[in-house]
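One protein chain is absent from this view; the other protein chains keep their places.
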Amino acid sequence: MAIRSVSIIIAGSGGAGVITAGALLLEAAARAGWYALMSRSAGPQIRGGEAAALLRIAAEPVASHGDAFDILAAVDWGNIGRFAAEMPLTSGSIVIGDPAEGETPAVIACSGARRLALPMKELAKAVPGGRSNMVVLGALAAMIGLPERAMLDVLARTLARKGPEAIEASTASFRAGMQAGAAFPEVPLPAAQPPAEGSRWSITGSEATAMGAVRGGVRFVAAYPITPATDVLEWLAAALPRVGGTLVQAEDELASINQIIGASYGGTPALTATSGPGLSLMTEAIGLAVAAEVPVVVVDVMRGGPSTGIPTKSEQSDLNIALYGMHGDAPHLVVAPISIGDCLFATQWAVHLAEALQTVAIVLGDQQLGQARAVIARPAELAFVSRRLTCETLAAGQPYRRYAVTGSGVSPMALPGTPGGQYTADGLEHDERGTPSSQASDHAAQLDKRAHKIEAHDYGEHWAQIEGDGDTAVITWGSSTGPSREALSRLLDAGVRARLLAIRLLAPAQPEKLARALEGVSRVLVVEQTHGGQFHRYLRAQYDLPGEVRTLHRPGPLPIRPAEVFDAISDWK
Amino acid sequence: MDASAAARYTAKDFKSAVKPIWCPGCGDYAVLNALAKALAELGRPPEEIAVISGIGCSSRIPAYTSAYGFHGVHGRALPLATGLKLARPDLTVVVTGGDGDGFSIGGNHFLHACRRNVDLTYLVMDNQVYGMTKGQASPTTAADWEGSKLTPEGTHVNPFQPLVIGLAAGANFIARCFSGDPNNMARIILEGILHPGFSLIQVLSPCITFRPEQMEWKKVVRTAPVDHTGDAARAARRLMSDDGFNVGKVLYKGNRPAFEVQRGERPVPVAQLERMFEL
Partner (left out) sequence: MSPHAIRSTDELLAHALAIESGAAQGYAELADQLEVHNNQRVAALFRRMAQIEHEHLARLRALIADRRLPHLAPWEYRWSSAEPPEAPDASGVRYLMSEREALELALTHERRAARFYAGLADDARRQDVRVLAQSFQAEEEEHVRLIEQWLQRAGATGRPDEDPDPPGEAE
């Protein structure tokens, strides 16, 4: 069934507080029983820039924005042209502006949307301490059928710190807006079932990533800030000490990655988070961790690339460096969450795998997931905790062989402090004892070991999310999953059956499993947010794809829309 | 430490069976011996010691000891050691490497390690050359040394002054040794290990192959004329006028407390962290 929802943008500039307004709206709707998704767009100014809060509210979980927005409410029109492409409007949309802010800009008006006037400034002025953004919220609440109580409770809770006057001012502004909005057309939310207490979370992708790390057992993080990954690190900075862990700010990404390798060598599961430019810096040390078989997790919250790129926007173009960024043959894990909620599981799983296989797991998140907030069902508690194979006691009289070739490829790791387990971890190729070696036999044996341990592991069902049936399959990953899933849901309504394969374990490839999942498929659509079709090329390299293959790929900064995927399939003759 | 603990180990207990591949005549042999002697006097078992290095001739040292070791990548020994020490404060962590590894590619980490003042002992074997890669100038090489094919006219760049820079950046213990006096070096290494915070020990360690003229160092070095000071300003003045050949003594001993991780009270269950997400 296609998702029934209401999509709203609140835009403004120069301190209008539209992001705050959006967050309040999300929370009020969430507490009243709806699901919601909110992302943000902003200009480059640190403060006072143009900004927009983009929300989608529904009676069921929403993983991505729809094709267009139903309502755009603008506190002012400051530089709104910057976001025009991110706020698709149709003739069925409603645009609300403050007449005191002048004409609706052509770039918005050209959509043919219906225009309404809301005298926000005037209404706000009538209230002591009143603000336009709260007036807007009131009008929106009236239009969508959000109960007043829901917002008032949120205001009381959120503004408690600021005191009763602040609460009163906001409440009054909100009510004034509701009153004005009563005259506006209704854009009603679908009816929501009040969900069970404590059964849902409000969380961003970055928070979920960080939470997944902690659940997985990470207790040491070295941090260097970089947009848009800093949120992950800041959450961990507050959370880790509470569970007995440590976060240290490092001087650069090279220090971060090497510090976590050192901590992990000492026995503590360790992680860092960065974005594309940081991952580039870290690749040498990632290779060291692979060669020395020291487990670490590196989260890459992808942004527009290459180089400095577009730091505040999303893209999926770090796939290549995640897969191939290390010199030499350096097999490792690449895991990618497919939704905001999945950020928790995917990261937790990555920690578990990295520890179990004594290797590096790169978690590919992206800005779209990382910096959006969603209301999700409470994630299940899963028993994927780190379980590193160590050796507490060593066979007497035998020199310890850190890199012994075992059946699984995983050899027990002596932690410093274990008597008799002393060895020197090394990036140099080595023999089973860890002594540097340039011998062909040792190199082959260790390369085989490091490849085998990863290839032979049973990853179970988590390698991909597979849904639906039919002879058409959409293969995708990461944040492209949400719009793809929604498109397939609409196609089903239109009588077209198609499968979705959202791949969570990008490396190592799982050819047998993919072949099984694609049995009966004669048409494959690969969907990704890259300019160069990185994912498609990777699939081609690793997998046999049946029948006819088409690709839907384009770079950021604009998100893939469900309609694009829908059209690509329904137009496919 | 008590005499019985100190007598428990000999230097041999801290050397592995691996035969070093350093050129005969290399100063690093004496450093290895001095380190082993210092660790023997420290009295901790080898499994509680970790020796961390980067890349270079002197960075091969971890495998020549019987401690836990990590031979990391070029220039990154200090962050590797920092992460280990912060995760495992119970270990004694010694960082080793050369002047190129430490002050060129590793320069940034050097500055911040001094600032951060984690309890580490950093032993830099300074031979003013990149020995492993066949003899290029290093940051501590004199500006007019023309012995490298990469800089045949000399570098014409001021040499890096590790001790005064380390002092300014916050190192808590600073000393200079000469490989020709391993017993005294052992004493200073032990002192550095026992002194809290970041201990920086520069060892003039001649490279017989690429800087054979350094074999004359033994005629040039002199015992530092004054004992250490705890006054950073005084130490700075001394180091600014120091010619690099005052050896055999601790030059500065500060009293900054070592960096320690802020641990909370008793750890809370992970589930408690999740409360903030609940609706």
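In order of appearance the chains are A and B, and numbering begins at 1 in each one.
Here, a residue touches a chain if its C-beta (ideal position, glycine included) is under 8 Å from a C-beta of that chain, and two chains touch if they have at least 3 such contacts.
Because the structure is predicted, anything quoted here is derived from the model rather than measured.
Visitor: What chains on display are touched by the one that is not shown?
Guide: When the entire complex is considered, the left-out chain reaches B.
Visitor: Considering the complete complex, identify which of B:Gly83, B:Pro139, B:Pro162 or B:Pro206 is in touch with the unshown chain.
Guide: Of these options, the touching residue for the absent chain is B:Pro206.
Visitor: Per the definition of touch given earlier, which of B:Lys134, B:Arg234 or B:Arg263 contacts the omitted chain?
Guide: Residue touching the absent chain, from the options given: B:Lys134.
Visitor: List the chain B residues touching the unshown chain?
Guide: Touching the missing chain: residues 3, 6-7, 11-12, 19-25, 27, 29-30, 37, 41, 55, 57, 132-135, 179-184, 186-187, 190, 206, 208-210, 215, 218.
In the analysis below, only the chains that are shown with their structure count from here on.
Visitor: Taking each chain's centre as its mean C-alpha position, how far apart are chain A and chain B in Å?
Guide: 42
Visitor: What does chain A use to touch chain B in their complex?
Guide: Touch residues, chain A against chain B: 30-31, 198, 200-203, 207, 211, 214-215, 219-220, 222, 239, 241-244, 246, 248, 250-252, 254-256, 258-268, 270, 284-285, 288, 292, 375, 378, 414, 416-428, 435-436.
Visitor: Would you tell me which residues of chain B are touching chain A in their complex?
Guide: 18, 45-48, 50-52, 62-63, 66-73, 75-76, 79-88, 90-91, 108-109, 111-112, 261-264, 267-270, 272-274, 277-279
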